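Structure below; questions to follow.
Yeah, one chain of the complex is gone here, protein chain that is, but the others are all in their spots.
Just so it is clear, A, B, C, D and E label the chains in written order, and each chain counts residues from 1 on its own.
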Amino acid sequence: MPRNLVELSSTAAVEALRTDSIVVLPTGAIEHHGPHLPLSTDFLVAEASAKAAVELAAENGVNAWLLPGLAYTKSDEHHWAPGTVWLSWETLMQTIVEIGESIAQTPCTKLVFYNGHGGNVALLQVACRELRRRFGLQTFLIGGMMPANGGAKSGENEFGLGIHGGHVETSVVLHLRPELVDMSLAVRSVPEHLLDYNLVGFGKPVSFGWVSNDFAPGGVVGDPTTATAEYGKEHFEANVAQAAAAFAEIAVFTPAPAPKRIGFSAS
Amino acid sequence: MPRNLVELSSTAAVEALRTDSIVVLPTGAIEHHGPHLPLSTDFLVAEASAKAAVELAAENGVNAWLLPGLAYTKSDEHHWAPGTVWLSWETLMQTIVEIGESIAQTPCTKLVFYNGHGGNVALLQVACRELRRRFGLQTFLIGGMMPANGGAKSGENEFGLGIHGGHVETSVVLHLRPELVDMSLAVRSVPEHLLDYNLVGFGKPVSFGWVSNDFAPGGVVGDPTTATAEYGKEHFEANVAQAAAAFAEIAVFTPAPAPKRIGFSAS
Amino acid sequence: MPRNLVELSSTAAVEALRTDSIVVLPTGAIEHHGPHLPLSTDFLVAEASAKAAVELAAENGVNAWLLPGLAYTKSDEHHWAPGTVWLSWETLMQTIVEIGESIAQTPCTKLVFYNGHGGNVALLQVACRELRRRFGLQTFLIGGMMPANGGAKSGENEFGLGIHGGHVETSVVLHLRPELVDMSLAVRSVPEHLLDYNLVGFGKPVSFGWVSNDFAPGGVVGDPTTATAEYGKEHFEANVAQAAAAFAEIAVFTPAPAPKRIGFSAS
Amino acid sequence: MPRNLVELSSTAAVEALRTDSIVVLPTGAIEHHGPHLPLSTDFLVAEASAKAAVELAAENGVNAWLLPGLAYTKSDEHHWAPGTVWLSWETLMQTIVEIGESIAQTPCTKLVFYNGHGGNVALLQVACRELRRRFGLQTFLIGGMMPANGGAKSGENEFGLGIHGGHVETSVVLHLRPELVDMSLAVRSVPEHLLDYNLVGFGKPVSFGWVSNDFAPGGVVGDPTTATAEYGKEHFEANVAQAAAAFAEIAVFTPAPAPKRIGFSAS
Amino acid sequence: MPRNLVELSSTAAVEALRTDSIVVLPTGAIEHHGPHLPLSTDFLVAEASAKAAVELAAENGVNAWLLPGLAYTKSDEHHWAPGTVWLSWETLMQTIVEIGESIAQTPCTKLVFYNGHGGNVALLQVACRELRRRFGLQTFLIGGMMPANGGAKSGENEFGLGIHGGHVETSVVLHLRPELVDMSLAVRSVPEHLLDYNLVGFGKPVSFGWVSNDFAPGGVVGDPTTATAEYGKEHFEANVAQAAAAFAEIAVFTPAPAPKRIGFSAS
Partner (left out) sequence: MPRNLVELSSTAAVEALRTDSIVVLPTGAIEHHGPHLPLSTDFLVAEASAKAAVELAAENGVNAWLLPGLAYTKSDEHHWAPGTVWLSWETLMQTIVEIGESIAQTPCTKLVFYNGHGGNVALLQVACRELRRRFGLQTFLIGGMMPANGGAKSGENEFGLGIHGGHVETSVVLHLRPELVDMSLAVRSVPEHLLDYNLVGFGKPVSFGWVSNDFAPGGVVGDPTTATAEYGKEHFEANVAQAAAAFAEIAVFTPAPAPKRIGFSAS
């Protein structure tokens, strides 16, 4: 059963949406992913994952709906690479605020960002709160294929540094759109020197501002050479299953305590 | 042969693009189109038309490429209708400026907006000049399915007022996605009283600012009851053919006179 | 009888304005118009035309009022020429939105832009809708001296390309302010090569983004050498008469159907 | 001899302007000035004063030029009064920055704001520095008719509080445009209670934020009942003479010390 | 007794604030002050002065409270000097508007800017009105150490031109934080040539836009060589006493006339 909200008419959408409905916006990116992956990697993964998760959740009784995804987002870390098409933080933030404001005019009260691009995470977190405060919308952010979210392992030669165009992303695209991957051009590019730092680095107590050509000019941070379609399938399906389960929680989620709840103390 | 630019890698895109390449951005809308048409009408028509025209032009030797379309644009005239998801003029303008700036970093010098939503036309015209001035990009605007552009006739009971959800749009969606149209809900809603004015009105010397519920609450300005898939097919194919021919002109278009041209006089 | 709204006091203005009043804002430009015409060409024509039309309409019983015109507008296509003084799209748009918001605080409900500069048209169209949506103001856009609006013919050697500093504009300034025109410097500069394109060009299905030095460095797009004060007078007076007639329509114009109208069907 | 810069062509303007030229921009306001004065009071006074001063300076050998004035400026203190047409601080500031940027593209290096509206002063001071820093333009601010600048006395029953629509402004409009003044409606409205404060108030060590209806609903802060055309003439002419003398200084003014100057010590 | 508002809890602050409370925001600057003074000169003086004045006023029964000061403000005139850390006019203005909006959510109705940096004055005046209009807040601006406000004399060899890093500022820092001053590097830098102009200059009828390196590269405009801690103490204490007296006036200040006041006439 189709779950594309915008394939309904305005009047049908109003009828279909309820306060426990969830509307899912995929957020991708169009950006350099190395010579072996398409510019649309993050966008296609976000859209495919979100679509599959919405459909699976709907089969399980969640009133979940899909929106057309945002292809162009905040890829400022790849600004230097031709083919990257990106929005500034102001423009992406305004875009999301205005989309949220529009959704808040419908009966739906829950908007989920299904994000496929790491460079959007922080801004989407800012946006989630802004939409909550200004329009009363419940907002949620789910990461498309980040290992930490999906429970997947990073590639074995990546030492936890496979964040862009590496083992995981390449595997997933090999699964979803193999004709768009050219493994003959896949080259390992892991900034191993970052391992020398104990406190500064990805996932460490101190984060740092970077652009992707800080590490290497090829636009890859990771090791795509170990990627396989099999692993991509496994990773993708685990993500989709987790997301569908999350949608079921979101449909009943409320930040406020339930009225009669025992054991909750508040001033 | 696929013509989606973003399905290439960054390096492949740089190789594929030349100064006579054209990159085509479909611009749709997600907005109320009456009870019989989907919210995505303008978006799906723009994407389908642009894709077909790019492929036809490429078959004819034009180095044309398609970009992912913009679903959410300036639907402020339908702001009152739930399900309309829209961007303010500032945000859409900034979005387009930043997309143009990104394209200007590639070897391509020609960006075409293939627009499916009348409410975007004026803003896209402003954007075309802004991109020309700031980034040196050649910019073009082609209308997706407006009668005046495609040479198609308006519905016979529309008196030239079939601008939204009427005979033409409904016919084209009946052709492209018949399962999304519910003709049983199609109702004629033509603001005939506008015909009383000689000088003020659509296509008359004096234009006016309007929102769609100025005319009627149903979100339709036109007569969808006469729509047919046959007419939609004819209209769609004429538009695509014209657009493909336009792409061939655009590929060689230069605003400056050719160097040796005889008969051109300039101070 | 003077029709300058701002020559009234605040209290007198409130008394003078009614819901069928119209307030007219001339929008000109200060920009390069070739070596033979003043920088203020568009501004002086807009102000003179609007003043004459307001007075003529008032004689015919329309409660029409003139505002001080905007001299500095969006002349980005002439940004390269010293003496052009111009506003960005954001700033002009904000200016117009704020003027409209101010007018919406008065009893008047109808604001007319009397525009003398082609480069403003698209942005004013965007503004007309913005003011309608945000403040409920009825908004109208009338072009000062464009051939298509005034019914005047373009110069015979212009081939429809006389859009800036050519036969029509030069004639009108010869009529209104002959001392500001130096016909000895008038030079024909017609981008005839644009005629080679069937689909791309002024008034063709595909518009394009241009700046005026794309065509020639002299700042003229047209043929001023055929201009005469006689033709200018004829053109000016036809425009004023048409505008005054339009003002009478605007005074009674309503986008919504009249309540009891027969034959209007809306869902 | 006409001194309107914009009545020259672009090429003539480039020839006319030199590094010791000054370009003068009148800044007025369209705002409530009580029931006896027109909305355009500040605008007409600024334009008339600036024109007279430019012409007088030019007679004295200064290469001074007049620009079309800004009618709509920052009248936020009168925002509550219908007929006031005003711009926000952002929009006025951007307008002035962009005008300054345009002037900086000409051979002229000196831009003078001839201001007729007290509510613009602070913002114009901010703008003067912004233009100096960003474009290297020399910028100057001269007040149109403020007593402190022109050396004129405030009305005798105003106790120094005649800042809006009072003795001085009313007198000057009686001189310049007597037909626009209705002295039968002139009413004294002096916020005498402000005199009770020693440290807070107009011209005192502590300034305060006010809107004009903080004091009284009539829109006047002062005593227009004592105004006369004679005094207005005297005041106007003194202002013009002072401004013309200032223009002569401005033409040779440089903030940097002269190269060989004796007695100037700098690290 | 501590008077730092932010050292109270939210609930305690609500209890402490009344409609006659005043909240004081010091506004400093971090900017080049010559080789002998710290970058923080304006900030430390503003904070020390405001703190002393709030405490003195509180001893005298005023319900006065201190806010953490703004260190970074509009130092665009010193933008060229490394170590200057500054905000654009837009950002500072927005900062102050948002702080004012927050204060307007408390029971307090009076916000005082205690300003230590001349470059902020004009913008703070704009802000005072903006906050008054938009949020109904009473707003006040007091200058930290400007001679005109504090009644102190400028240095004898400054000829009224000691506006930055000169006799007064250096003396005050010698009083407050002598360890931060290196008098061995103090050099006189007075733009005496400005005295040649009668009408243009600091405190003259025509003001001008300047950046501090217009005058001399050392970042000083004045004569610090005559500075003494004794004079600094005298100046500081006079300022604090005046400010405390002003706070007492502000606590009872109302721009509107008292209801029964005799002798106030308003239309």
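Just so we're on the same page, a residue touches a chain if its C-beta (ideal position, glycine included) is under 8 Å from a C-beta of that chain, and two chains touch if they have at least 3 such contacts.
Fair warning: this is a prediction, and the values are worked out from it, not measured in the lab.
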**Fill in**
Touch list for the missing chain, restricted to displayed chains, reads A, E
**Item:** Option touching the unshown chain, where A:Met93, A:Leu180, A:Ala227 or A:Val240 are the choices
**Value:** A:Met93
**Message:** Given that one chain is not shown, which residue among E:Trp86, E:Phe140 or E:Phe247 touches it?
**Reply:** E:Trp86
**Message:** Going by the contact rule already stated, which one of A:Lys51, A:His79, A:His164 or A:His235 would touch the omitted chain in the full complex?
**Reply:** A:His79
**Request:** Using the touch rule from the top, list residues of chain A that touch the missing partner.
**Result:** 34-35, 74, 76-77, 79, 89-90, 93, 119, 121-123, 125-133, 137-143, 148-149, 187-194, 197-200, 205-211, 214-218, 220, 242, 245-246, 249-250, 253, 255-258, 261, 263-267
**Message:** Touching the absent chain: which residues on chain E qualify?
**Reply:** 4-14, 30-40, 43, 67-68, 71-72, 81-88, 90-91, 94-95, 98-99, 102-103, 105-107, 177, 180, 182, 185, 219
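The rule is short, and it goes like this: only the chains that are shown with their structure count from here on.
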**Prompt:** Among all the other chains, which ones are in touch with both chain C and chain D?
**Reply:** none
**Request:** Give me the ID of the chain with the smallest distance between its Cα centroid and the all-protein Cα centroid.
**Result:** C
**Message:** Let me check something: if the centre of a chain is the mean of its CA atoms, which chain is farthest from chain A?
**Reply:** D
**Request:** Please work out the Cα centroid separation of chain B and chain E, and write it as a whole number of Å.
**Result:** 55
**Asked** Do you know which chain C residues sit against two or more other chains?
**Response** 34-35, 90
**Asked** Viewed as a graph of touching chains, is the assembly arranged as a line, ring, star, complete set, or other?
**Response** line
**Complete:** Here the pairs of chains that touch are A-B, B-C, C-D, D-E
